[in-house]
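Presented below is the structure to which this report refers.
Here the complex is missing one protein chain, while the rest keep their positions.
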Amino acid sequence: MSIKSLFTRLMVAAALVVGVTGLAATAQAASKHGKPGVVIQISENNPATWNLALNNARNLQQALGAKNVNVEIVAYGPGINMLKFDSEVAPRIKQASADGVAVRACGNTMKAKKLTEKDLEPGVKVVPAGVIEIMNKQREGWAYIKP
Amino acid sequence: MSIKSLFTRLMVAAALVVGVTGLAATAQAASKHGKPGVVIQISENNPATWNLALNNARNLQQALGAKNVNVEIVAYGPGINMLKFDSEVAPRIKQASADGVAVRACGNTMKAKKLTEKDLEPGVKVVPAGVIEIMNKQREGWAYIKP
Partner (left out) sequence: MSIKSLFTRLMVAAALVVGVTGLAATAQAASKHGKPGVVIQISENNPATWNLALNNARNLQQALGAKNVNVEIVAYGPGINMLKFDSEVAPRIKQASADGVAVRACGNTMKAKKLTEKDLEPGVKVVPAGVIEIMNKQREGWAYIKP
């Protein structure tokens, strides 16, 4: 083995190590040190709680800048009523969506309550299961808030 | 130093680097990329909330497969009533346990309310403190849900 071929082999090995650890570091950075995210759970049929959640989302965006924080509201169970087109907070849902807050409805709850997307405020998207959406966001490093 | 001895030394050094970073990556993988876990907190004396929690556990298992997700319900404070043998949801607690959901009662609450394991639905296990159990699960990378 010549010095040159040794050097080449070692550089390839080093690049692999740096690459692998770099990937791990990036995944970690994304969750703890990257753009922060907050998932807000709504599982109660209570307009006061809905308004508090919408205040939370607005305060996060105002304090950090809407571009610097991911905010998602996930409603399931009795909380699904928050997202109906005739909900008491429908105008605030519309505004939150326009401001870049992701608003998600639980597909399992929709089925159980025989609701379709037409029953929801436009802009709201349906996810298969609210609880899995909330779990996944936490696994990606987002904070959890239940107002 | 010969090329051969240099190569040996470098391979040992590289193995150490890979080993150390591998350990770190494994610890991380266990929490963020391993089998997902969800700890569900019950601290309210409210059968509607209990049923919602049991729906959450069932939905998680149905969507991901019971073998692919860890689900634990931890009850404390006024929520302890959920786990009594004569609870309104006792049949569902029995079913959840049979389905592989871990169901845990807070030992501190048990003492305060003078309850013993005989007062609980069979299959429920007592942990020293519900709040510490919930903290530990989150530290292990589990998501948190309060229905």
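First chain written, first letter: the chains are A and B, and each begins at residue 1.
Heads up, the rule we're going with is that contacts are C-beta pairs under 8 Å (C-beta built on N, C-alpha and C of every residue); 3 or more make two chains touch, one makes a residue touch a chain.
Keep in mind the model is a prediction, meaning the values are calculated, not measured.
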(Q) Of the residues B:70, B:87 or B:108, I need the one that contacts the missing chain. (A) B:108
(Q) In the complete complex, the non-displayed chain touches which residues of chain B? (A) 1, 3, 6, 10, 13-14, 17, 20-21, 24, 27-28, 31, 41, 43, 77-78, 108, 128-129, 131-132, 134-135, 138-139, 141, 144, 146
Q.
If the hidden chain were put back, which residues of chain A would touch it?
A. 3-4, 6-7, 10, 14, 17-18, 21, 24-25, 28, 32-33, 36, 38, 48, 52, 55-56, 59-60, 63-64, 141, 143-147
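We take it that only the chains that are shown with their structure count from here on.
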Q. Taking each chain's centre as the mean position of its Cα atoms, how many Å separate chain A from chain B?
A. 22
